[in-house]
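Only one structure is covered here, and it is reproduced in the block below.
Excluded from the complex is one protein chain; the other protein chains are retained at their positions.
By written order: A and B. Residues from 1 in each chain.
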Amino acid sequence: MNRFLLPLGIFLVLSVFLAVGLKLDPREVPSPLIDKPAPPFQLALLQDPGKTLAPGDLKGQVWILNVWASWCVPCLQEHPLLVDLSKQSVVPIYGLNYKDARDDALKWLARHGNPYTLSAMDADGIVSIDYGVYGVPETYVIDKDGVIRFKQVGPVTPKVLEQKILPLVRRLQG
Amino acid sequence: MIPELGQFALIIALCIALVQGVLPIVGAARGDVTWMNVARPAAQGQFVFVVIAFGCLAYSFVNNDFSVLNVVNNSNSSLPWYYRFAATWGSHEGSLLLWVLMLTVWMVAVTLFSRHLPAEMVSRILGVMALISVGFLLFMLFTSNPFERLLPAAPDGRDLNPLLQDPGMVIHPPMLYMGYVGFSVAFAFAVAALLGGQLDATWARWSRPWTTMAWVFLTIGIALGSGWAYYELGWGGWWFWDPVENASFMPWLLGTALIHSLAVTEKRGGFKVWTVLLAIVTFSLSLLGTFLVRSGVLTSVHAFATDPARGVFILGFLVVVIGGSLALFAWRAPRVGLGGKFGFVSRESALLANNLLLIVAAASVLLGTLYPLFLDALGLGKISVGPPYFDSVFVPLMAPAIFLMGVGPLAKWKQAELPDLAHRLKWALVVALVTALLLPFTMGKWTPMIAFGLLLALWVGLSGFVNLWQRISQLRVANGLGTGAQLRGLPRGYYGMLLAHAGVAVLITGVTLVKGYEVEKDVRMQTGDTVEVGGYTFRLDGLVQVPGPNYEATRGLVSVLKNGKSVRTMFPEKRFYHVQQMPMTEAAIDTGFTRDLYVSLGEPVGNNAWVVRIYHKPFIDWIWGGAFLMALGGILAISDKRYRLARKTERELSTGAVAVTS
Partner (left out) sequence: MTRITAVLLLALAMPAYSNEAAPAADDPVLEQRVMRLTAELRCLVCQNQSLADSHAELAIDLKNQVRSQMKAGKSDAEIRDYMVARYGDFVLYRPPLKSNTVLLWGGPFVLLAAGALGLGFYLRRRRARLTEGELTSEQRARADALLRAGQKGGTR
C-alpha cells in the first residue's frame, strides 16, 4: 500500500465522524438515571401545602413526572400537549414545580390549565438536582416499580409523545 | 441600494474567482501564457469587488441600516460608531466576508511580491487560492448572505453582544483571520508545487516568508484573543482550552512545525514530502476550525449561531479541498526525492524530532477537542474534555520539545557529535538547573512545577546566549573582526530565530510565575474598607453611577496604596447593557512589568457592600510579551536580505536544483 495515502485515509475517517456529528446535539446530556429507581422525596403539595407527595406512594402504576415552573417560557410550548394527554386519562401526570412562588404557580395553572394529578413544590430545587434536572421543562416516565425508564429534556413535542412516550407507557402498563 | 450593491459585488467577485480558479491552472498545464496571465489581474479585480462588498456591509452597519437582517441582529443605533464598524464582522455572515476579504488581500500580496517566480507557479498559486475563494463565496451567497434584507425594516437593532463591545473586537478578528487565511498561501504553494512536480529548495525558499508572515499574524491574533479574554471575562483567566481557542491553536502548532521544516527543506533539501504535507495539513486545520466554530458540532463560549445546513456545506467544502489536496499528495509525493544525507545526531534530526513533538501536541489537542464527538457518534456515552485533560497531556509533550529548542540551533547540519554538544551546553544546563532550583526559594514558595517551568525558560534563554556567543567567537577566529562588527554581520534570519526562541522563554516564565505565585482574594467591601493583596492595600473609596452610550455602569473607585501612599486609583465597573439586558463585569487592571493588579466587581451584597475580587498576578504580561517577541522574531526573519537579494538568481537555479535534489 502507498503510505502516502495514510493522511487521506485519516482525513476521510475524520470527516465521516464530523458528518455524523452534524446530526447530534452536543448539549443533550443522557441521564444516568435511566433504569435506576426514581430518587425518593417528600415534598409539600402546591395546592395543599399540608399534604405531601412521595414517589413511593405511586408504586404499582406507571406515571409521568413533569418538571415545570411558571417563569419557564418553553414550558408553555408543551403545556397544551400535557393538558390534552391528561384529558385522555392514559397515564397520570405528576408535576414537580421547580423553584417557583406558590402564587405564581397557581395563577399559571389557572390560566393555562392544570394537567397534573398532583403537583409537588421543589422550592429550593434540591430534589430536582437529585433528578439531574438542568433545563426546565423535563419529563420522566416512571414504571410500576418506581424505576425511571425515559427522560426528555426540554419541551415534549407531539413527535416525542407519539413515538416514544406513549408506546413506552403502553408497554410498561401491559 | 447599498446592500444590493454589496451583494452584486460579491456575485461579480465569485465570477472572477471562477475564472481565476480555472484558466490559470489549465493554462499552466498546457503552457498557455495568455491563460496564465489572467491570474494577476483577476486576483486584483476580485480583491476590488470584495472590498466593495465589505465596504457596503460596513456602510450599512455604521449608518444603522435596519432593513438589513445582519445589522438588526448585531448592532444598535446607540452603539458607538467604532463598535458598529467592528460589528461588521461580529456575526457569522460578516466574519465570513472578513475571511474572504483577507484571502483576497493575501492574493494581491502574492501578485505584488512574486514577480521573480516562474509564471506557471504564480498561476497555479493564484488559481488554487481562487478555488478556495469560490468555495467561501458560494457558501456566503447560498447559506449565509450578509446582505439579507428584512422587510419591513426594524426600528432598531438587537445590539452587538456586550462581550464583543471592546477594542479587542476591532483588532483581534482581523489579525486572527490574517493568520488563518495566510496559511492558504503556503497551502497554495504546496499544491502548486505538487501540480507542477517541482518540489525543491527554491520552492521552500519562496514559500518560507509567506508562511512566516501568516504565522506572525496568527501568533499576534491568538495573543490578542487571550489578552482580551483576560480582561473582558472578569475572572482573570487567559487560556481556557475552549474548542474555538483550540481551533486557532492547532494551526499555530502545525504552522510552527512547518516553519522549521521549511528551514530544512530550504537549507538542506530534506523533508520535502514532509514539508508539503505539513503545509496542506496546517491550512486544513484552519478550515477545520471554521467548520467547528460554525457547524454546531461542539459547544463553545465563542461559537456563532449555528445552522446544520451551513455545517453540511462547509463539510462538503472541506472534503473537496482537504481530500482533494491529500489525494494529490498521495499521487505525487512518491516521486519526490529524498534530499541530503544526515546523521542521527544532527540539526536535521533535532528539527525532525521537534516536528514530531509539535505534531503530536497538535494531534492531542485535536483528539481532546473531538473526542466527545467521537464517543457520541459511536453511541458510547457523553463526556466532556476540559482544561485538566489538556494541561496534563500538553505539558509532558511540550517539555521535550522545549529541551530540543536549546539543542537544535547549536547542532551542526548533516552531522553533529553528542559529546561536543554536551560540552558546549553544559554551562547553560548547570546554570539553568541551579537557578531554577534556588530562585523559587527567594520568591517565597517552592513547588516542583515552578522549578520545572523556570528550568525550561532558563534553558531556552541561556542556550540562546551560548549560541550567539559561540557563533561570534567562531567568526572572530575566522575573520578577526570586532564583536560589534560580528553582531552586525550575522543574518537577520538568525536573530529572528533567537528572538522568537527568547519569546518562548519569556512566555514560559510568565505562565510559570503567574500560576505559581498568583494571589486572589474575594472580599465583601463597603466604602472605606481595605484589603491587602500581594503587598498592596486596596481601599474602596466609593461607588458612582456612570451612564455609558448604551449601558449604565456602577463604577467602583478603588485606591491602591503601597506603604501607606496612594499609588493609583482603579475603576472596576459593573455594566448593564440596556438592549441585550445583560450585565457585564469590566475589570480594572493596572499593568506592570512584574505584576498586574486586577480588580473586578462582583455582586452587591446589601448594606452598600459589594463582593470585590482582587488579584495580584505576577509576571502575567510576560505571557503576551513573549508572544509578541515571537511575532517580532518572525518579522525579523522575513526581513532577512537573502529573501530579497536572492530572487534574481533563483529562476536560473531552480531548474538545476531539481536535478541535484531529486
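In the analysis below, contacts are C-beta pairs under 8 Å (C-beta built on N, C-alpha and C of every residue); 3 or more make two chains touch, one makes a residue touch a chain.
Remember, predicted model here, so these are calculated numbers, not experimental data.
The chain that is not displayed touches the following shown chains in the complete assembly: A, B. The chain that is not drawn here is touched, among residues B:79, B:579, B:612 or B:636, by B:612. Contact with the undisplayed chain is limited, among B:138, B:327 or B:375, to B:375. Only one of B:22, B:138, B:328 or B:353 touches the chain withheld from this view, namely B:353. Screening B:65, B:93, B:166 or B:242 against the full complex identifies B:242 as the residue touching the chain left out. One chain of the complex is left out; on chain A, the residues touching it are 29-33, 99, 124-126, 129-132, 134-135.
Contact between chain B and the unshown chain involves residues 201, 205, 233, 235, 237, 240, 242-243, 299-301, 303, 338, 341, 344, 349, 352-353, 356-357, 359-361, 363-364, 367-368, 371, 375, 380-389, 393, 397, 491, 521-531, 539-542, 544, 557, 569, 571, 602, 605, 611-613, 642, 646, 648-650, 653, 656-657, 659-660.
Convention: only the chains that are shown with their structure count from here on.
For this pair, chain A with chain B, the centres built from the Cα atoms lie 43 Å apart.
Taken together, the chain B residues at the contact with chain A in this complex read 273, 277, 280-281, 284, 291, 295-299, 308, 311-312, 315, 318-319, 322-323, 326-327, 329-330, 333-334, 370, 372-374, 376-377, 381-382. Put simply, chain A touches chain B in their complex at residues 2, 4-5, 7-8, 11-12, 14-15, 17-24, 26-30.
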